[in-house]
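One structure coming up, written as structure tokens, with questions to follow.
A protein chain is absent from this complex, but the other protein chains hold their places.
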Amino acid sequence: MDFDLSKAQKLLQESARTFLMRECPAERVRELMETETAYDEQLWRAMAEQGWTGLIIPEEYGGLGLGLVELAVVAEEMGRACLPSPFISTVWATALIDSAGSEGQKAQYLEKISAGEMKATVALLESTADWNVQAVQLSAQREGKEYRLSGRKEFVTDAQIADLIICVARSGSELVLLPIQRDAQGMTITATPGIDATRKLYAVDFDGVRVPVAEALQLHPQTEEAFEQATRVATATLCAEMLGGMQWTLETTVEYAKTRQQFGRPIGTYQAVQHQCADMLLMTESARSAVYYAAWTVSEETKEARQAVSIAKAYCSDAAREVGNRGIQLHGGIGFTWEHNLHLYYKRAKGSEIMFGDANYHREQLARLVVDESEG
Amino acid sequence: MDLRLTPSEEQFRDELRAWLQQNVPPPWRGGVAAEEENQGYIQYLRDWQRQVYEGGWAGISWPKEYGGRGASLIEQAIYQEEMARAQAPPLLNLIGLSIIGPTIISHGTEEQKKRYLVKILSGEEIWCQGFSEPNAGSDVAALETRAVRDGDYFLVNGQKIWTSYAHIADWSFLLVRTDPNVPKHKGLTALLVDMKSPGITVRPLKQMTGEAGFNEIFFSNVRVPVANVFGQINEGWRMAIAILMNERANVGTGIYIAIKRELDALIARARQTLRLSCPASQDPVVRQKLAQAYMELEIFRLNTNRALSRMSKEGHPGPEGSILKLCYSEQQQRMQQTAMEALGAYAQLRDFDAGRWGYGYLRSRGATIAAGTSEILRNILAERVLGLPKSY
Partner (left out) sequence: MDLNLTPEEQQFRDELRSWLQANVPPPWRGKTGEEESGEYLEYLRTWQRKVYEAGWAGISWPKEYGGRGARLIEQAIFQEEWARAEAPPLINVLGLQLIGPTIIAAGTEEQKKRFLPKILSAEEIWCQGFSEPNAGSDVASLQTKAVRDGDYFIINGQKIWTSLAQVADWILLLVRTDPDAPKHKGITALLVDMHSPGITVRPLRQMTGEAGFNEVFFSNVRVPVSHVLGEINKGWQTAITTLMNERANLGAGNYILFKRNLDALIARSREITRFSRKASEDPLIRQKLAQAYLELEIFRLNNMRALSRMNKDSVPGPEGSILKIYWSEMNQRMQQTAMETLGPYGQLTDLDGGRWVYSYLRSRANTIEAGTSEILRNIVAERVLGLPKSY
């Protein structure tokens, strides 16, 4: 057992950090978030060249075939840079295609994703705002060799720039995963601006959108389990990104506490400030343990994966927010300005807290695993 | 990073698991509330520790020549998890095993290692730690217990306080002032003191739980051979730091075993206890809190494992090591509060589960005070890990 990054993993971390510092400094984040989609085609291509878009895609489909720990390493650096990109959305879709798609579908989509030629996202939530896949009601009416999709999806990340939207729908009582190209007839995408301007949210309306039955990602009868596995991959990746944001906030705040003077000495001399910095460290390091453990268990598909992901998401959801709270507090007025970069991370933390279910949701998922007798 | 066990780690785990399956004694049925002063319970734990030692399962990462298993810190981590999994009783000689033993290994003379380590592992000699004094709490270096040289002996006079296990301990790791004329950190010496020496009086201090968990120790002209100096004379502060680091990093203490047992018992209890007309485990609010306790304990386990991984490569724990004590002490307090809420009105009854919940609740308040208050630990993190300027 070795619970520390390997040499190769540390190298990956370093190169990701250098790349993002160069390609996506804070000024670029600010420019991008003011645009309609917060998307930079050139940056995405460059990320693909780094191999990131195909990081977990098997080599046979043009990917690097690495595991989730490596994915987490890169995602952490993205969080540290507050990188605006459809990366998490695409990871979610990638994992879904990987776990539920046929060989043909994998070849069709994953190669393009690896090459940076396709961005994708998943449309799950409906007006019930429920992250449980069992709650999906959007109707996919079977008509001969086609499904006809009608209904509305909410909170779909990066829908506007996704080349492929995988819609989670219900045909009768059966869960179906339908990949839809962006130019599909009858699909309307509406921006629903959120607190985190670096990751855009959309409502997607389907008005009789036709999808050939053969194109559905099939894995009967385990579609639900395949969906959950893919969502675990995406959730663990998101948690790693949250961790990167916490690390940035911690370092930035500690630096400020060392330099900002009041009453004739650095504010970091005062215990009221020190103790909050110590708490930020405690939360960040604890999140790190939880995140990398989750990434590893999901990657290895161990039986602890479900609880490890819920632990990571519940912990990170609370901790990322709280680290942000303390970061703003210790900066004082300057921390509350638009000019300081803290708010970019703070808002990202809030959006991420909500994405894939907040701490309350994941604590309940965990309780089902460890409190209820059947599982205990 | 690779969390898989290596073949040899796996073998270790399987052997241990099999041994535990055969050897874990039936759970103690008496009151646990009174554990620190209950003679029957202490004997039960002494017997268990001897059995563990004889089975070759004490001192996992200690060198073989001193009775240990000579295994790695990783095996030490596996050990904790397996002990918890098997619901094994805790180990009695906790201070000897987790704090004093490792310090003797790293800083003791060959003779001291041979003399003391084996008996720590077997539980034959129980240890306690004499640092705190009435006027030297968080500011340990301000201690006033004096040791004056008299030929081959030191004459010790003074008082220690908050000393856990002193009432059953055979030895004490004592910090005394040997030079009152130098700055406070520079006149200290560490002594290994036989608790049966004439002139030592132990007076139990009653805790808020009602039990006598810790003690005052009075020293009146106690003669300690100079050979029992640990480290160098007047370099006791370095030894104390080594002790405190071991104490706080808390690697291999079995604290995880104890907390996990408590949490498992709580969850089992929550399934049976009715409150507001439904089993506590089905109440959405209680479920949140139980899940939170589970999550925090799991994160403590993971933080520990990360620290061990780091230590086994670099010889010292990284930042995650320094937060372990904060992590488990505060987790424990929140978990005990959760127990109170989950068990509702029953939790307060002294006879409910032999009073363990009321006891655990009160006892947990001591967790953020003993072995470095949370305030001092946060200062240390801020200064030593984050590099903030010194605050006091």
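Each chain gets a letter, A and B, in the order it is written, and its residues are counted from 1.
Simple rule for what comes next: contacts are C-beta pairs under 8 Å (C-beta built on N, C-alpha and C of every residue); 3 or more make two chains touch, one makes a residue touch a chain.
Computed from a predicted model, the values in this text were never measured in an experiment.
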If the hidden chain were put back, which of A:Ala26, A:Ala48 or A:Ile195 would touch it? A:Ile195
Which of these touches the unseen chain: A:Phe155, A:Phe227, A:Tyr256 or A:Tyr315? A:Phe155
Candidates A:Arg210, A:His343 or A:Arg368 - the one touching the absent chain: A:His343
Kindly state which of the options A:Asp2, A:Glu23, A:Glu111 or A:Asp130 is in contact with the chain not pictured. A:Asp130
Could I get the residues of chain B that touch the absent chain, sorted low to high? 283-285, 288
List every residue of chain A that touches the chain not included in the displayed model. 125, 127-132, 135, 154-155, 192-196, 201, 261-264, 267, 270-273, 321, 325, 328-329, 332-333, 335-340, 342-343, 346-347, 350-351, 354, 358, 360-361
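In this section, only the chains that are shown with their structure count from here on.
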Between chain B and chain A, distance of the C-alpha-averaged centres to the nearest whole Å: 40
In their shared complex, chain A is touched by residues of chain B numbered 1-6, 9, 74, 77-78, 267-268, 270-271, 281, 284, 287-288, 290-292, 294-295, 298-299, 302-303, 305-306, 308-310, 313, 319-320, 323, 326-327, 375, 377-379, 381-383, 385-392
Quick one: in the complex, what on chain A touches chain B? 1-6, 9, 69, 254, 257-258, 265-266, 268-271, 273-275, 277-279, 281-282, 285-286, 288-290, 292-293, 296-297, 300, 307, 310-311, 314-315, 360, 363-364, 366-367, 370-373, 376
